[in-house]
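Moving on to chain A:
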Amino acid sequence: MKRRTLLRALACAPWLLPAARGAWAKAGDPGQPGLVTAFGRLPPPASIRRVFAAGAPASVLTAVLAPQALLGWPWRLSAEALGALPAPLRDLPLLGRLAGRGSTVSVETLLTLKPDLILDVGTIDATYASTAQRVAEQTGIPYALVDGRLLDSPRQLREVGGLLGVPARAETLATYAERTLALAARQRSAAAAGRRPGVYYARGPEGLETGLDGSINMETVEVAGGRNVAAEAGRGGVVRVSLEQVLGWAPEVILTQDAGFAERVMSDPLWRAVPAVRAGRVLCAPAVPFGWLDVPPSVNRLIGVRWLLAHLHGVGRAELERAGAEFYRLFYGTDFPGWAESGKRAGRTK
Partner candidate 1 sequence: MTIVETHALAIGHGRRRVGEGIDLAVGAGEVLCLLGPNGGGKTTLFKTLLGLLPPLAGEVRVLGEPVAGWSRAAFAQRVGYVPQAHAGIFPYTVEDIVLMGRAARVARFGAPSRHDREVAGACLDALGIGHLKRRVYTEISGGERQLALIARALAQEPVLLVMDEPTASLDFGNQIRVLEHIAELRGQGIAVLMSTHQPEHALRVADRIALLAPGGLAGIGAPAAVATPARLAALYGVGADAVAACLAPHLAAHPSTIPNPQESCPS
Partner candidate 2 sequence: MGGERQAGGPDEMSGASRVNADVAVPAARRAALLRLPAYALALALLGAVLVAAFAFGKFPVAPGDLLRSVAARLGGGDAGLPPAVETVIWNIRLPRIAAGMLVGAALAAAGAAYQGMFRNPLVSPDILGVSSGAGFGATVGIYLGWPLAAVQGAAFLCGLAAVGAVYAISGLVRRHDPVLVLVLAGVAVSTLLGAGISLFKIMADPYTQLTAIVFWLLGSLNGINALDLASAAPLVGLGLAPMLLLRWRVNLLSLSDEEAAALGVDVVRLRLVLIAAATLATAAVVSIAGVIGWVGLVVPHAARFLVGPDFSRLLPAALLLGAGFVVGADTLARTMAGIELPLGIVTALIGAPFFLYLLARSGRAE
């Protein structure tokens, strides 16, 4: 509530008045507030041909909705990831990200790229909002901030699809997202009575980084009805934990996106003391072209939800192969790389 007030105050600041007419553009379901906050005057949908993605989640969202409009990648994709993408996306240049002081792209570069829209997807707070407002003001390029929670995926796809003038494609993808999330919602309400399996998501080179309760990195696990064991340590983002703590949490399942770690952990005598390792329940999620669990936290996680539902609860196990193929065909326009292949490639994102 406070954040909204602040945003409103920012938008209503006198120097913004000429530009603020287009702000607070709402799209989608009239009963709900929109996910998109716009700074500067948004152009009519059909006229957006060039989109600069401010961060990795925005680039994935643009890539699946309107691949021909994406100007480049805001972060360095591995050769494997690029190789797994279809032609227009595979050849896009690395442009850098736009994140206030942490930006790696200059405003001048931005101007030479002549985007019709700057798109940013993620957590919206006052810092991001004021950065967006400043960039929009300085460059005259409209800037759209989109709230990027996994559960809002269908609306993100529809609203941004509307913005980019691809409502039909957006509807197809949103429908897939809705079906996936509905499946997950049913499982969650069913498991509420029973117990949810304790899951430890091992990140980092030693597998000793993980997301706390409420971390954006743990959304996939939570949506898929897993119990994040690290939630015991409190709320927050990615933190370091000790193996002793992991032992104490005694997770039933260990998740990773690092094939190398998945292999090491099975032969490491220390990790053998964790129940999940003893039971062989170390699940390595594919990470090509984008991670199934996070990295980046965008609509690429939808297939991760399906995969977790199948592996944690046995939900949709039979259709998993088909659902994976459908996801890759719909979202990326490629063939599903297959389990063995994607598992091997999952190694490291560079």
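Selection rule, in plain terms: all candidates are chains of the complex that A comes from, given by their letters.
One rule holds for everything that comes next: a contact is a pair of C-beta atoms (placed from the backbone, for glycine too) under 8 Å apart; a residue touches a chain by one contact, two chains touch by 3 or more; residues count from 1.
This is a predicted model, so every value here is computed, not measured.
Of 1 or 2, just one candidate touches chain A in this complex, namely 2. By the touch criterion given at the top, residues 56, 75-76, 97, 102, 104, 203-206, 208-209, 212, 217, 232-234, 236, 238-245, 247-248, 250, 260, 269-270, 272-273, 291, 294-297, 348-350 of chain A touch candidate 2 in their complex.
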